[in-house]
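Report on the structure given below.
Here's a slice of the assembly, chains where they normally sit.
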Amino acid sequence: MPGNTFGQALRVTTAGESHGPGELVIVDGCPPGLTLTPEDFRRDMARRRPGQSALTTPRHEDDVPELISGIFEGRTTGAPIGIYIRNQDARSKDYEALRDVYRPGHADLAYDQKYGVRDHRGGGRASARETVTRVAAGVIAKKLLLEAAGTQVLGYVVGVGTLRFEHPDPSAVTLAEVEANAVRCPDPTMAMAMTELIEEARRAGDSLGSVVELVAHPVPVGLGEPVFDKLKADLGKALFSLPAVVGVEYGAGFRLAQSRGSAANDPLTVKDGQVRPGSNRHGGILGGISTGLPIVLRAGLKPTSSIPLVQETVTKEGELTTLRVGGRHDPCLGPRFVPMAEAMIALTLADHLLRHRAQNGAWR
Amino acid sequence: MPGNTFGQALRVTTAGESHGPGELVIVDGCPPGLTLTPEDFRRDMARRRPGQSALTTPRHEDDVPELISGIFEGRTTGAPIGIYIRNQDARSKDYEALRDVYRPGHADLAYDQKYGVRDHRGGGRASARETVTRVAAGVIAKKLLLEAAGTQVLGYVVGVGTLRFEHPDPSAVTLAEVEANAVRCPDPTMAMAMTELIEEARRAGDSLGSVVELVAHPVPVGLGEPVFDKLKADLGKALFSLPAVVGVEYGAGFRLAQSRGSAANDPLTVKDGQVRPGSNRHGGILGGISTGLPIVLRAGLKPTSSIPLVQETVTKEGELTTLRVGGRHDPCLGPRFVPMAEAMIALTLADHLLRHRAQNGAWR
């Protein structure tokens, strides 16, 4: 009923506020025998970390996860994996001015109205700080997917403001290409244009929307639970549960909504002795079940709500006022959204891998 | 773990295949004392029914729900409400040709690969026939929302093929406007253009994609459970769980992904003594919690996969073949998708209303 648990067979529960002592995550249901060390977390924690480039907030977080439980002599035991990530460099004073005023585009007002109380420091539970636990849990899911099915999950920026990039073969994009630039667009020329656009917005005290594409490949055939827990439904929920996501589409997405059936269906064919769709407008999912082709989704992100420009708003007492949001914020959310979204995709796929195994797997 | 249950506090479980004896739905958790009679189901069952207009399949279904339990002397008792909807006019022979061949764009192949067995008759469990149970359950959710919070949920077609319609105030659209034409677009002129486009596609043996907009209003402030069960996440899942949905966006949606923060944030203001956003680019949800403004979402639907045109495909034995899909199918899914989507939105909101009440308060 409360909403801080994700998944069913691989179950992630999180807690923590932006300016409290730290963030907690418990990952329950991970199969035993998976190697897992603090080193495994380093790369994705660094990719999510604020202050990693000129395009992101300079807030400094070390984000070294302490593995509290569920691991014995370097391997998972089947017991729940508890992780504690301490908060550092939390400047609560930056937010004292926000105790009595609501930031437009933020959850401030909604939290106050829902709960009657709100931790105003840095957005409290509504801060994107909570995503550090998702990325940590996602590391475990990624390892599980890789070991169990060879599956890799990768995200990259395909839109910043009105700039759009389309890769002819999403499953061919490499992590090296994505990490080659701060904006995380695998095309170097487009990356440069996006970077300039973001810098321009930052100088104007403004922010920009963006689009991130996610690819998982190879994905075992058969993941997804009809009729309500279709794979596209749970992946859609996974992305929409992240801050700032205003739209999700898979495969050819909203373009399909404009097309004809004769041009939208992917004809079936035989490849390497296996029946498969011969093209991938369907994004790797049909009938809510993975088809074996690369899963491709996109998330649309609104521009960062916290901007230095003056905005109209209201105080807790209901008086009109204006606000310049201080603090340290990314002018475009896309680049740091990439590892968060990869984590949610990986958690969803790993959960469905185990769920599928419960009903359809081999007897041990 | 299996996927045929939706919701947590208001929990819907369904069963049934297209060509079996009927469809079952159990709605658990409905508050007691709600008036509920077979008559309440008539309108939405009729709106979902195939064969209701020239734009939809002529398959005839009466869809009279039998209320098996949970109601005593015309009111809900708090016990689970069981409903049985018999299948009629199921022409299984139409589908005998599909026993050994996979239809492109359908779940046929995925089901066979996931389960190793498949009820090929009319798509079996993957048929849109299962949505009749969603619409029936949605009737109960709509009644609950209306009685508890005055909330109404309405959908309408805003896109067919490349035609697009935008209503300046979604919360002002009326059911009468929507039901005034077969295509369920509240604008009569646009409705006529859409109808012509659909008729043209049908004559060509083809089908068309579409976009449906959903509005809920008024919605109580505070619905949605951070951080994973944000209202936008659960509504997104609700829509993606329906057949053919390839994209979901809320508020200004993917347009926000192209804009600047200064143009995307909704400034807060005071209206009728209450602090509220003064505009609704955010679609009625911030931080995953309802703000009190109308909730506005859109679902993009791919074109009907079943088309009379010849398509390339593969048999169960892995031989290439071609296929003309017979049977009776809508050339555009949008119009009949409207009541299905309304039902899923209503079920999600009602579920969150009860979930919110568990932790935060009361309306009884």
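Here the chain labels run A and B in written order, and each chain numbers its own residues starting at 1.
Here is the rule we use: contacts are C-beta pairs under 8 Å (C-beta built on N, C-alpha and C of every residue); 3 or more make two chains touch, one makes a residue touch a chain.
Model, not experiment: these values are computed from the prediction.
Of the identical chains making up the complex in this file, 2 are positioned in the shown model, whereas the full set numbers 4.
Assume only the chains that are shown with their structure count from here on.
For the pair subunit A and subunit B, the distance between C-alpha centroids works out to 26 Å.
In the complex of the two chains, the subunit B residues touching subunit A come out as 1-6, 8-9, 14, 102, 104-111, 113-116, 125-126, 130, 159, 161-162, 201, 206-211, 221-222, 224-230, 232-241, 243, 245-254, 256-262, 264-270, 273, 275, 277-278, 282-283, 286-292, 300-307, 309, 311-314, 318-320, 355-356, 358-360.
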